[in-house]
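Here the complex is missing a single protein chain, while all its other protein chains stay put.
All chains are identified by letter, namely A, B and C, in their written order; residue positions are counted from 1 within each chain.
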Amino acid sequence: MSYELGVEQKMLKESARDFFSKEMNSALIRELEEDEKGYSPKIWKKMAKIGWMGLNVPEEYDGAAATFADLAAILEEMGHAGYAGPFFSTVVLGSSLLLKGGSEAQKEALLPKLAQGNHLLTLAYAGQAEPIAAADLPLQATAKEDGYVLNGVSLFVPFAHVADTIICAARIGSSAEEVSLFLVPKGTAGVAVQELQTMAADKQCEVVFDQVRLSRENLLGTAGSGWPVLQAVLREAAVAKCAEMVGGARKVLKLTVDYAKKREQFGRPIGSFQAIQHHCADMLTYLDTSALITHATCVQLAAGIPCDKQVSMCKSWVSEANRRLVGLGHQVMGGFGFMEEADLQIYYRRAKAAEQAYGDVARHREIVAAELGL
Amino acid sequence: MSYELGVEQKMLKESARDFFSKEMNSALIRELEEDEKGYSPKIWKKMAKIGWMGLNVPEEYDGAAATFADLAAILEEMGHAGYAGPFFSTVVLGSSLLLKGGSEAQKEALLPKLAQGNHLLTLAYAGQAEPIAAADLPLQATAKEDGYVLNGVSLFVPFAHVADTIICAARIGSSAEEVSLFLVPKGTAGVAVQELQTMAADKQCEVVFDQVRLSRENLLGTAGSGWPVLQAVLREAAVAKCAEMVGGARKVLKLTVDYAKKREQFGRPIGSFQAIQHHCADMLTYLDTSALITHATCVQLAAGIPCDKQVSMCKSWVSEANRRLVGLGHQVMGGFGFMEEADLQIYYRRAKAAEQAYGDVARHREIVAAELGL
Amino acid sequence: MKIPLNQEEQQVLDEVRRFFAQEITPELLEESHHLEYIYGGEEGRKFVQKFAPKGWLTPCWPKEYGGLETSEMLMYAIRNEMAYHRVPIHFAGAHMAGPSILRYGTEEMKKEYLPRLATGEIEFALGYSEPAAGSDLMALEMHAADKGDHFLVNGQKTFNTHAHVADYHWLAVRTNLEGPKHKGISILIVDLKNTPGITVRPMITMAGTRTNEVFYDNVKVPRRNLVGEVNSGFKYIMAALDFERMFPWGHYKKYFEEILAYTKTATRNGKPLAKDPLIRQKLAEHATELEVIHHLYFNLAHLLDNGKIPNYQASMEKNFLSEFEQRLSNTAMEILGPMGQLKTGSKHAVLEGFPEWLYRWTIIETIYGGSAEIQRNIMAQRGLGLPRA
Partner (left out) sequence: MKIPLNQEEQQVLDEVRRFFAQEITPELLEESHHLEYIYGGEEGRKFVQKFAPKGWLTPCWPKEYGGLETSEMLMYAIRNEMAYHRVPIHFAGAHMAGPSILRYGTEEMKKEYLPRLATGEIEFALGYSEPAAGSDLMALEMHAADKGDHFLVNGQKTFNTHAHVADYHWLAVRTNLEGPKHKGISILIVDLKNTPGITVRPMITMAGTRTNEVFYDNVKVPRRNLVGEVNSGFKYIMAALDFERMFPWGHYKKYFEEILAYTKTATRNGKPLAKDPLIRQKLAEHATELEVIHHLYFNLAHLLDNGKIPNYQASMEKNFLSEFEQRLSNTAMEILGPMGQLKTGSKHAVLEGFPEWLYRWTIIETIYGGSAEIQRNIMAQRGLGLPRA
C-alpha cells in the first residue's frame, strides 16, 4: 500500500468536497435533524446523478465498480460536511448485502434501481445491543410450508422509516448456520417502523416484526447463509464509519484551530497559549493516526485481504481518538463551542453515535485479543 | 472525622520530620540500597529509643498505645524522607499480627522486645502473586502428631534476611478455615532466606520452607484462625503503604516545584510555562486527594470501624495517583530528574513497589466492586 | 463517608432530608431539570421558600440576616443534599452575591437584600462575561458612566445564565477607562424586572439549556446600588469566584447510584452486566472518585470553618468534579451501549434519557465558571507559587 490516495480517489474526494461545500451548510444540517425524513431528496437526486449510489455496484448492474477505498473517500467527505441521509444504509449496508448475499435475480432486480438512487435500503440486525453471536439476534424466524414468519423487535435501524426495502437478519435456531437474511419490502404486513429520538438525531428506528409472513423469495440468497454475509458487511460498515469519523475529525480540528487563531484573550490569540497548543497538538495526533489506520484498512478491504484484526484495530482506535479529539475541541473553543449554534456540538454528538455503531471500543478490542490468540 | 491531624499527631509528625531530616540523606539512601542489611542499625536504635517500634503496642507490653493514625503520621514522614529499613515489616505487619492473632504468652514474650527495638519481625504469605483466596497461599502445612511440617516457597517477604521471627501464613487445606499463622524463629532448620534483586532495592526476600518442623507452640494463636487475622493486617498494611506514598508524593512535588522555579530555559523559569504549570497542578491534585483519602481511611481504621471498601478505595486511588504524580515529576525535571544522582528516580522506583504491595489497583477495584454489590 | 457535623447540625441535616423526602414533587423535578438546576423558576421558588425560612439555605449566615450561625460544613452538607435530590442548586444570590454583600456591602445594603436572599424571595443573576471577556474577565467593557447620584450603563453581557429568571443583576461594569484594567471595574446591583433599557435574549446551549445575552441601553442605576468601593469590583469578583468554585456533587452521586442499580439488573446479550470485569473496574473507579470528591468538597468547608479562604483548593474541587462528570457520563454510555443515546421520551429510553443529556451537559461543565485550563493556572500559581509567564 502507499500512504497516499490514488489519483482517482483524490479526484473523487475533491469533487465530493466541492459538492458538499455547495450543498451542505450549518443551517441545513440543523434543518435535517428536525426534519421528518432526515434527508434532502433534492441533494439525494444530485448525488445519484453523479453516480455515488452505484459506486460499489458492478458495471453490469449500472454501477461504477469502484473499490471500497473509493467509497471511503466519499464517506470521509460526508463526515467532513456533516451530511445526513440514507447513503450509508443504502450503499454501505444495502448494496453490499445484495452483492455478497443476493441471488442473481435479486441483484438484477434491485441494484440498478439502487444505483440510480431510486431504491433506499437499510439493515435490521441489532436489538438492545450489538449482537455478538447468532443467538443474540433479536429477530426470530419460523419456517412454514410456504415461507417464514418473523417476530421480534430490531432497534437502531438507520433510515428504516424511508427505506424501500429493509434487509433483516433473523435466526431460526441459535447457531450461525441458522441465520438467514430477508428482503422486507416497504408496507409488508406486520412490520411497524418508528423513529427513535437519539442524541445524534440520526434517524435510527425501531422496527417491530409481528407475525410477518414472508415467502421464500424474500430470502436474500439461500437459507442459512446469512451470518457470514452479515459479518462481512458489518466489518465494512465499521470501517466506513471510520472514514466518516476521519472526515468529521478533520473538520473539527479546522474549526478549532481557526478559532484559536482568531479568538483573543489576555491580549493575544488563545492559540498562542501552551495549554491550547498542546490540546491542538493532541488533536492533530488523533486525526493523523485515525486517517493513517483508516486508509490502510480500506486498502486491505478493497484488496479483499482477510483482515478481521485490522478492521477491529481500526474501529477501536478511530472511535476513541475521534471522541477525544472532539472533546479537546470543546475545551479549546469554550463557551463558543458549546452553544447550539456552533457546529462543533453536532460533531460531538455524532462522534458518540459513530463510536457505538457496528461494535464499540471494548467489543473490537475483544476481537483483536481473540485474533492475537488470547 | 476532622480534616486536620490531632495535636498529638501533628507533634509526632513534626518530630519525625525533624528526626529524618537529620538522620536520612540522599547519600545514605543510596548506601542502604547497596547495603547487605538494607538498613542502618544506628538509626534503628535511635528510633527505638524514641519509642516508635512500640507505637501501636499497648502499654502493658511496654508500648505507647498510639492509634493507627499516629502510626500513619510517622510512616508518612518515612516515605517523605526515603527511609529504608524493617520498620514496616516489624511494626505494621509484625506487631499487628501479634496483637490480633497472638496468645497472651506470645504477646508477653515478643511485644516488649519488639517495642524496645530488639526483635525484628516480618510476614511471609505471598507466592508469585498476591493471594486472593486461602487456596492461593504458597505455603502448605501438614499436621503431625507433635506439630506441623511446612513446605513451599514464599516470595517478596520484606527484610526476611534480618528478621528474628518470620510469621508465615500456611494452609492445611484450601479453605479459609484451614489457614494458620506460625512463628518461625531465625535459624529454624529447613528455612532458607535469599534476597531478591528488585527495582526498588527494598530487600524483598525469597523464603524457602523445606520440610520445616514446627511445634504447636509455633502456632500464632490457635490453629485455623489465621485467615481473618492475615486479612485484617493486610488491610492495615495497604493503608500504611498509602501513608508512605503520601509522604513520598509530597517530597516529589517539592523537588519538582523547586526545580521548576529555579531552572531557566528560553530566558525564564520553566515553571512559568503553562505546560509545566499544568503538570504541577495535576501533581498537586494527586497529592491533595491522596492525602485526604488516606487521612480519612486512617481515621476509620483507628476507630475500628469496618471499612474494607474504604481501604480498597484508598489503596487503589493513592497507588495510581502517586505513580502518575512521580511520572509528571519526571516530565518536569527532564534530564536532571532521570540521572541516578537525582532523588526523584528513587521515588519513581518505590512508587511502583508500593503500588504492587498488598494488592494492586485492579485487585482493590475488584474488592470495591464486590462491596458495591456487583 | 460521614460528614463531620456536630450533633445539632446533624439533626438539622436529618430534618432537611425528611423535608426533601416529603416535599419534592414531580413538577419541581421537571422544572429543575429544565432550568439545569438554577434557582428562579416558579416551582423552585415555591419549594425553596418553604424551607429557606428555616435558615436552611444560608445556615452559616448571621441570625439577623436569616441564617442559623452554624458551620459552613452544614451549609455544604445541605447544598449537597439538594444536589442529590436534583432540586435547584445554583443560587447566584444566596451563594455568590449574598456572601459578597455580607463581606463588602453597607449595612443598608445588607438589610435590603440579605433577608430576602436567605428566604429565597429574590434571586440574582451574575453579569460578568462579555463577548470579548470570557476567561479574561479583566477585559470587560460594559461601561458605567458616573453621573453622581446614578450610573449610566451601556454595553453587552453574554452567558448570564440566571438572567431570564432572576430578580437582580450582579453586574460587573467598567467605571474607569484609564489605568490598569483590573482597577477600573465596579459591581452594581440592578433590578432586572423594573429597570428600563435592559434586554434579555436567550442563548441555547448544546444541552438545550438556556443562558442569556443581556443588553444595557442607557440604563440608569442608582448610586446606592454600588457594592463596596468604586473601581474595586475586580477584587470582589475574585473573592466571589472562590465561592462559586465550590461545586456540590450530589447529582453525580445519585447518577452513579442509578447506573449501579441498572448494572445490577440488566443483561447484554444474555450476560449480566454486573459480572463484566470491565464494568466492575470502571464503577469501582468511579465510586472511589466520588469518595475523593466528597473529601475535596467538605475540606473546603473545613477550611472556611477554620478561618481560611480556599482558593487553589476550590479550583481543584471544581476541576476534579467536572472532569469526573465527563468520565462518568462516558462510562454510562459504554455500559448502556446504543441504548444510552436514547433521549428523554424516546421509546426504550433508559434512566429516563438522562445519560445522553448528561453526556452533552458535562461538556459544558469543564468550561462554565472558569475553564479547566484557568483552574490549573490558579492551582500552579496560587497553590504552588509558580511564576506567571
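Keep this in mind: a residue touches a chain if its C-beta (ideal position, glycine included) is under 8 Å from a C-beta of that chain, and two chains touch if they have at least 3 such contacts.
From a predicted model like this one, the values you see are computed outputs, not experimental measurements.
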Counting contacts across the entire complex, name the shown chains the missing chain touches. A, B, C
Chain not shown: contacting residue from A:11, A:192 or A:281: A:281
Thinking of the whole complex, not just what is shown, which of B:118, B:194 or B:222 touches the missing chain? B:194
Absent-chain interface residues of chain A come out as 1-4, 253, 257, 260-261, 268-269, 271-274, 276-278, 280-282, 284-285, 288-289, 292-293, 296, 309-310, 312-313, 316-317, 362, 364-369, 372-374
Residues on chain B facing the left-out chain by the touch rule are 126, 128-133, 135-136, 155-156, 194, 196-200, 204, 206, 264-267, 270, 273, 275-276, 323, 327, 330-331, 334-335, 338-342, 345, 348-349, 352-353, 356-357, 360-362
Missing-partner contacts on chain C, residue numbers: 276-278, 281, 389
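The rule is simple: only the chains that are shown with their structure count from here on.
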Chain A to chain C: how many Å between their CA centres? 40
Whole-angstrom distance, CA centroid of chain A to CA centroid of chain B, is 53
Two or more other chains are touched by the chain C residues 373, 376
By residue number and range, which residues of chain A touch two or more other chains? 273, 275
